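The complex is shown incomplete by one protein chain, all other protein chains being positioned as in the whole.
Chain IDs A, B and C follow the sequence of writing; residue 1 opens each chain.
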Amino acid sequence: MPNAILLISCPDKRGITAAVTNFVYDNNGNIVHVEQHIDDQINTFFMRIEWSLEGFKIKREEITRDFSRIAEKFSMKWDLYFTDVLPKTAIFVSKRLHCLYDLLLRYKEGQLACEIALVVSNHPDAGKVAKEFGISFHEFSITSDNKHEQEKKELEVLKKLGIELVILARYHQILSENFVNEYSDKIINIHHSFLPAFPGKDPYAKAYGKGVKIIGATSHYVTKDLDEGPIIEQGTVRISHKDTLAELIRNGEDLEKLVLSRAVLWHLERKVLRYGNKTVVFD
Amino acid sequence: MPNAILLISCPDKRGITAAVTNFVYDNNGNIVHVEQHIDDQINTFFMRIEWSLEGFKIKREEITRDFSRIAEKFSMKWDLYFTDVLPKTAIFVSKRLHCLYDLLLRYKEGQLACEIALVVSNHPDAGKVAKEFGISFHEFSITSDNKHEQEKKELEVLKKLGIELVILARYHQILSENFVNEYSDKIINIHHSFLPAFPGKDPYAKAYGKGVKIIGATSHYVTKDLDEGPIIEQGTVRISHKDTLAELIRNGEDLEKLVLSRAVLWHLERKVLRYGNKTVVFD
Amino acid sequence: MPNAILLISCPDKRGITAAVTNFVYDNNGNIVHVEQHIDDQINTFFMRIEWSLEGFKIKREEITRDFSRIAEKFSMKWDLYFTDVLPKTAIFVSKRLHCLYDLLLRYKEGQLACEIALVVSNHPDAGKVAKEFGISFHEFSITSDNKHEQEKKELEVLKKLGIELVILARYHQILSENFVNEYSDKIINIHHSFLPAFPGKDPYAKAYGKGVKIIGATSHYVTKDLDEGPIIEQGTVRISHKDTLAELIRNGEDLEKLVLSRAVLWHLERKVLRYGNKTVVFD
Partner (left out) sequence: MPNAILLISCPDKRGITAAVTNFVYDNNGNIVHVEQHIDDQINTFFMRIEWSLEGFKIKREEITRDFSRIAEKFSMKWDLYFTDVLPKTAIFVSKRLHCLYDLLLRYKEGQLACEIALVVSNHPDAGKVAKEFGISFHEFSITSDNKHEQEKKELEVLKKLGIELVILARYHQILSENFVNEYSDKIINIHHSFLPAFPGKDPYAKAYGKGVKIIGATSHYVTKDLDEGPIIEQGTVRISHKDTLAELIRNGEDLEKLVLSRAVLWHLERKVLRYGNKTVVFD
């Protein structure tokens, strides 16, 4: 039997925790996880509750309707998920394929609670990798002239396949605002620096030039502002003057794989709540 | 107004979360934090709930009585704390004083929710430090002959002062089983290795001899079995062949301060639950 | 033009550095890297020197003969390498294939200065992966009865192919002393714990049972004593009570890949010097 998960945010007030746990308990649900967080500065309450549907008295298709009464009372923003519903996912990639390989190997191992339905690239290189893993591949080469048109085609493919999550696994094209709006809070990017340091192009070369002693990687939701979206996960690794730019990149790419895969894993386990330009990660 | 904190463990079963949150909510308490954990392997439920006493309908001296009904129903082991009750604490130390200094500086900064009432040592060196910070100091020199007798005197002093927590901040005497039993789950030790590696004497020299590339420190509750008690916190730091034993020790001692102070902080914030030989840390 | 590398150890004495650097300089070599280390406790000197063969007056096949005079004078143990000679390498693996994949992907990227000539396993699973990367695969199933015989066959294959380095990338068979002696200091293992903690079988389950707050991985040269050989590299990662055994393993396996690949990389770059049961790593 699957579990149900509610992700909730609302103005903080007495009685929210009790109301939500009672909703589950009174309907004979067995709570497996419950976590909450209060941001005092903005008086906002966040909650993640996961319970087993075994013996739960409300049918799954009626949970939304029944929970709405509580949600309205507390002016909640909320989402309901079921652990047996695997979101269809597309991976976008350019020429560096280490993150793609990493995600596909984790997928094959059963680590990622999704269905990877598609690999998209602006170059042909990833096609062979997608094929090895039995995943569909679409190439959309992008130029300054055809970008608008190609994105439109991409969106058509995504919609047709019912894609619900887009992972930018070192995809070196800036998505237009229109594309981003279509997948609000549903595009996860890996940026190869410790943001907000070194946004934009060539962060490794910038880090090398600056002489930093630690480099980083950042996974975040994509918004219309480049490399400015809500951060989900970051990692850092020490380097030294002995590291050439190539060695710095090798160490950085190892980190990218870890950081991106953790962000994706947590998103898929419904542990990430975005608010404003920040995230709560109930890891 | 202070907060109340309940630390609970019991056999896992439906309805615990709802029962506890309702107890708080129905009596007009405002829940500030709630965290729970289930250990599937032993079917045990753990919970930490913290609520504001502002407007809470039950008087603080009656909470124990009123909560007992719920506790009994679920066969809970539980403890109730109030954030304005600061446990009296003694720090035991031998000749290395870095952890003592670190704790006293944090105490002075207001980081530690306790009252440090006493410094105990088997050497005179710590006396000067204790004095600088205005803390009482007792020296109990220990030999193989007088140990039993001295521990008895130590316990008398601790009892007289109402000490509720003993911190072994590099105290190089093994406490007898009798002493440990008097302060069960209330003695926190720092061991200067990554346990279970290098228990017992001279862990840094052992680590150096073994040629490890990373050293560690471990803070744990003291049990009758030397360096075997439930681990609260650990830390590690990279070393290399270039580090002499002295440099290894310097790096290790920096780590000890961080690891011990975190363990103490969490214990005092009532975030640590011991079970069997493990801990849940709701950090 | 390739570089030459000398790895040297000898009793510490005045004049070693000058003698070696003069040997290179007087013969018109351009020193690219030089690092030395002295272990005071055992009065031993270690050195790694790398120089460009461009314009070097001694023919590469005569360097050994010419350097021997200096080596003898200082009673050196030494090895000479050339960066264009790629050692033939075999990877041994059992059922967990994450380290194998990781090494082969790095190999494909050109990160590893070797020729991976062979994958060996006691199970068939790795065959498909080896094939994807175009590497020969040999299955030698091992039972308590046939072990001696199978190892003999394995050694024959290794010898025939001229294998100079064996990587145990989660190979769950204990190599016999005879096998180990044939490849002294040329077998690199990954053990999935922070040695000397949790040697032997099932280290993750042991770590989980112990309740440690950090887990580790260790890469070391294989000696006849199980999990006791000289450590090349270690890594650690934080876990918490929230991590199930499966999550602990997932985090640990990510670490294994990093730790093993770094050890292999450094070995192949001739940066590792073994002495006694320790290593100097000129990283």
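Quick note on the criterion: a contact is a pair of C-beta atoms (placed from the backbone, for glycine too) under 8 Å apart; a residue touches a chain by one contact, two chains touch by 3 or more.
Quick caveat, the model's predicted, so the values are computed rather than measured.
Within the complete assembly, A:Ser240 is the residue of A:Asn43, A:Asn146 or A:Ser240 that touches the hidden chain. The chain not displayed touches subunit C at residues 14-15, 17-18, 21-22, 24-26, 28, 30-36, 38.
Across the interface with the omitted chain, subunit B contributes residues 98, 101, 105, 109, 111, 132, 242, 250, 254, 258, 283. For subunit A, the residues in touch with the chain missing from this view are 37, 39-40, 194-198, 210-214, 216, 230-236, 240-242, 244, 277-281, 283.
The rule we apply is simple: only the chains that are shown with their structure count from here on.
Centre-to-centre separation between subunit B and subunit C, using Cα means, comes to 41 Å.
Subunit A and subunit C have Cα centroids lying 37 Å from one another.
For subunit C, the set of residues that touch two or more other chains comprises 242, 283.
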